[in-house]
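Right, subunit A next:
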Amino acid sequence: MSAVFVYSLVGIGLFNLGLYALIIYPHLLRKILAVNIMGSGVFLVLVALAGRTASGVPDPVPHAMVITGIVVAVSATALALVLMLRVSAATGQPELPEEK
Partner candidate 1 sequence: MVILLPIVAALSCFLWPGRSIWIGLINTFTIVLSVAGLSLQVVEQGAGRYAVGGWEAPLGIALVSDGLSLLMLMVTAVVGLAISVYSSCYFNQDKARHFWPLWMLLWAALNALFLSADIFNIYVTLELMGLAAVALVALAGGKNSLGAAMRYLLVSLLGSLFYLLGVVLLYHSFGTVDMSLLAQRLESSPAVWAAMGLMTSGLLLKTALFPLHFWLPPAHGNAPAPVSALLSALVVKASFYILLRLWLEVFPVASFEAGQLLGLLGAAAVLWGGVLALRQTRLKLMIAYSTVMQIGYLFLAFPLASIAGWKAAVYLLLSHALAKTAMFMAAGNILLYEGHDRIAELDRVAQRLPMTLGAFALAGVSLMGLPPSGGFIGKWLLLEAAIRSGQWWWGIVLIAGGLLTGAYVFKVIGFAFTQSNLPHESRAVPIGMEWAALFMAMLAIGLGFIAPWILSIMDTGSPFGVATR
Partner candidate 2 sequence: MNWDAWLPLFIILISLLVALAIFPLAEEKVKTRISLNLGGALLKLVLVGFMLWGVYNGHHYETRLPFLPGLDLVLRADALSMLFVVLSTGLWFLTTVYAVGYLEDSPHRSRFFGFFSLCVTATIGVALAGNLITFLLFYELLTLATYPLIVHRGTEASRKAGRTYLIYTIGGGALLLIGTIWLYSLSGTLEFTTRGFLSAVDRSHHPALVIIFVLLIAGLGVKAALIPLHGWLPQSMVAPAPVSALLHAVAVVKAGAFGIIRVVYDVFGIEFSASLGVTLPLAIVAASTIIYGSLRALFQDDLKRRLAFSTVSQVSYIVLGIAIVGPLATIGGLVHLVHQGVMKITLFFCAGNLAETLGIHKVSEMSGVGKRMPWTMVAFTIGTLGMIGAPPLAGFISKWYLGMGALEAGQGWVVFVLAGSSLLNAGYFLPILYAAWFKEPVGNWPAERSFGHYETSLALLLPPLVTALLAVLLGLFASAPFSPYSWSQFITTLEYAP
C-alpha cells in the first residue's frame, strides 16, 4: 500500500480527531482549532490522493482546490477568532452561552 494512502488515512484520522475535539471541548479556541484540524485532514486527503497518477506527476487540480480551500479556511478562522473575542467580552467566558 503506497504512501499516498498512508497520507490520506492520516487525513481521515485528523478529520475524526478534530470532530471529537469539536464536540467534546467547551472552550471556543479549542473548537476553532478542532475545525482547522478537520480542515487540514480533508486537505491532506485531497492532496494525497492526487498522487495516484501513472506518471508520478501529481494531478494539479486538487492542489488548486486545496489552495482555494486554505484561503477559505483562513478567512473563516479569522472571523471565528474575532467573534470568539467578542463573545468572551460579552459573556465573560470564552465558551458558548447556554441556549437562549
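Keep in mind how these were chosen: all candidates are chains of the complex that A comes from, given by their letters.
We adopt the following convention: a contact is a pair of C-beta atoms (placed from the backbone, for glycine too) under 8 Å apart; a residue touches a chain by one contact, two chains touch by 3 or more; residues count from 1.
Note that the structure is predicted; figures quoted are calculated from it, not measured.
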Determine, using the touch definition above, which of 1 or 2 touches subunit A in the complex. 1
Within their complex, subunit A touches candidate 1 through residues 15, 19, 22, 28, 31-32, 35, 38-39, 42, 45-46, 49-50, 52, 61-62, 65, 68-69, 72, 75-76, 79-80, 83-84, 86-87, 90-91, 96-97, 99-100
